[in-house]
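Shown here: the complex without one of its protein chains, the others still in place.
Labels for the chains are A, B, C, D, E and F, by order of writing; each one numbers its residues from 1.
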Amino acid sequence: MPPIRRLVLDVLKPHAPSTVEFARKVAAASGVDGANALLLETDREVQNIRLVVEGDSIDVDEVEDRITNLGGTVHSIDEVVAGDEMVESRDVPQDWLPP
Amino acid sequence: MPPIRRLVLDVLKPHAPSTVEFARKVAAASGVDGANALLLETDREVQNIRLVVEGDSIDVDEVEDRITNLGGTVHSIDEVVAGDEMVESRDVPQDWLPP
Amino acid sequence: MPPIRRLVLDVLKPHAPSTVEFARKVAAASGVDGANALLLETDREVQNIRLVVEGDSIDVDEVEDRITNLGGTVHSIDEVVAGDEMVESRDVPQDWLPP
Amino acid sequence: MPPIRRLVLDVLKPHAPSTVEFARKVAAASGVDGANALLLETDREVQNIRLVVEGDSIDVDEVEDRITNLGGTVHSIDEVVAGDEMVESRDVPQDWLPP
Amino acid sequence: MPPIRRLVLDVLKPHAPSTVEFARKVAAASGVDGANALLLETDREVQNIRLVVEGDSIDVDEVEDRITNLGGTVHSIDEVVAGDEMVESRDVPQDWLPP
Amino acid sequence: MPPIRRLVLDVLKPHAPSTVEFARKVAAASGVDGANALLLETDREVQNIRLVVEGDSIDVDEVEDRITNLGGTVHSIDEVVAGDEMVESRDVPQDWLPP
Partner (left out) sequence: MPPIRRLVLDVLKPHAPSTVEFARKVAAASGVDGANALLLETDREVQNIRLVVEGDSIDVDEVEDRITNLGGTVHSIDEVVAGDEMVESRDVPQDWLPP
């Protein structure tokens, strides 16, 4: 089966552990070269972050386990790239036109 | 006949199998180098994803069969590139001007 | 006479043959390196696509014949590049300013 | 005198000869490497196109003569680049701020 | 544990020490190659700056200590990159669509 | 003193001499590698153009003299780059935020 190269996840997490800890632990999963955690929203109890994980062959289950072990919840899987080469998403006219 | 190099599909799929599984199975079709699956919309029963498939000579029928076998439906073919070289789409003034 | 290097066409086509077939047949015309077909709009009877054709010396008549033979109609010629080198279009201040 | 390297012209032309013919004939002028013709607007009698002409030393008079001989009218000269090197235009704050 | 490569912080600081002093002191933390301080807002008592810190292995605690020692407060951690390679954040359709 | 490398001028000129003539004469000033003249606005008597002049060591007085000799008036100096290296302008948050 072709490897997973990018995973974009919408994650809810408690304030602690910090986003720094989160990015570091996810980046330590097997097959991961790096992880970007972007803060989308904060409220009193939780933070909503977008997690972008890239690597030559991401172990998706381990990434999700690490998120759960840190107290986070994967709210949605927003983008996935699989295969030998990175493929970018594309805009289509529906994206430009008003509804 | 010239090979197909890119295929952008608007796909409806059930929640399971996951988008990760979907991207992986499509990326395994013959002539495919990689697949990007972007989540456009989720509701209770289905997910709407944009699938971008690239390769030197994509087997379009196999890609569509794999989508069907995973329970998905191709809602529309949004972009196709055929030939020896990748050709990008172009903006034209109608795209900038208000209707 | 200088060769034609790019042709952007606004095309109306029936649902069958598919956009995949369309892109492939246009990409097979002489002097064409690749063709991009982007879906602009679909209704019950027809599809409106933007066709971008690039090559070292595009045989414009053959491209138009192939479109006609597939049941398509060229609605307008939106961009043409001729010459030894590819020249891109330019924005001018009229494009930025409100009317 | 320094050579002209780019010329952007706003041109009105009859429907025939076609934009393909127009681009080709302008690209054949001396000192021209390529010409881009972009359709801005069509009505029953005329078409309004933006013509971008690039070359190492464009013969401006010949370009204008060719346009006239094809039945076209130069409505305005929208951009000119002269000199040994291509210089691009610049945005300034007046372009971003509301009036 | 994978190293921290980028840290984007929203910081409140008093007017003195100056932003120049701030950027310089943060850039001197271990594992930091450079720091960018962008002024977001000024009022009578405080300035709100966005601090982007990059390096091969940023000592996050030292960065935060230096900010505190300069009289600043970290209001939020807006982005973190961890791992062997820099990973950029991604737009997803929720970012383009109106709410 | 460091050399001037770029000059962006807002210029009013009569219709004759043409913008082509204008760009050419300015590009012939000493220390100039190229000049871009962009038409901003036309009315019955005058044209408003943006002139971008680049070079290793632009003779600013000669550029202004040439403009005056062609019947033009420098309305404002919109951008100047001086030094051994080209430095680009920067956006700051005030540019993005509504007033």
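Here is the rule we use: a contact is a pair of C-beta atoms (placed from the backbone, for glycine too) under 8 Å apart; a residue touches a chain by one contact, two chains touch by 3 or more.
Predicted model, so just to flag it, every value in this text is computed and none were measured.
K.L.:
Taking the complete complex into account, tell me which visible chains touch the one left out.
P.N.:
Result for the missing chain's touching partners among shown chains: A, D, E, F.
K.L.:
For the chain that's not shown, point to the residue among E:Val53, E:Ile67 or E:Val87 touching it.
P.N.:
E:Val53
K.L.:
Which subunit F residues touch the hidden chain?
P.N.:
Within subunit F, the residues touching the omitted chain are 1-2, 4-5, 7, 60, 76-90, 92-94, 96.
K.L.:
Going by the touch rule given at the top, which residues of subunit A touch the chain that is not shown?
P.N.:
38-41
K.L.:
What does the interface between subunit D and the hidden chain look like in terms of residue numbers?
P.N.:
Contacting residues on subunit D, toward the hidden partner: 92-93.
In the analysis below, only the chains that are shown with their structure count from here on.
K.L.:
Chains in contact with subunit A and with subunit D: which ones?
P.N.:
B, C
K.L.:
Rounded to the nearest 5 degrees, how far is subunit B rotated relative to subunit F when their C-alpha atoms are superposed?
P.N.:
The rotation relating subunit B to subunit F comes to 155 degrees.
K.L.:
For subunit A and subunit C, what's the span in angstrom between their mean Cα positions?
P.N.:
38
K.L.:
Once you find the CA centre of subunit C and the CA centre of subunit E, what distance in Å lies between them?
P.N.:
47
K.L.:
Subunit A to subunit E: how many Å between their CA centres?
P.N.:
Measuring from centre to centre gives 21 Å for this pair.
K.L.:
Show the residues in subunit D shared as contacts by 2 or more other chains, in ascending order.
P.N.:
Residue numbers touching two or more other chains: 38-39, 78-79.
K.L.:
Based on which chains touch which, is the overall arrangement a line, ring, star, complete graph, or other?
P.N.:
Topology of the interface graph: other, matching no listed pattern.
K.L.:
Which pairs of chains touch one another in this structure?
P.N.:
The set of touching chain pairs is A-B, A-C, A-E, B-C, B-D, B-E, C-D, C-F, D-F, E-F.
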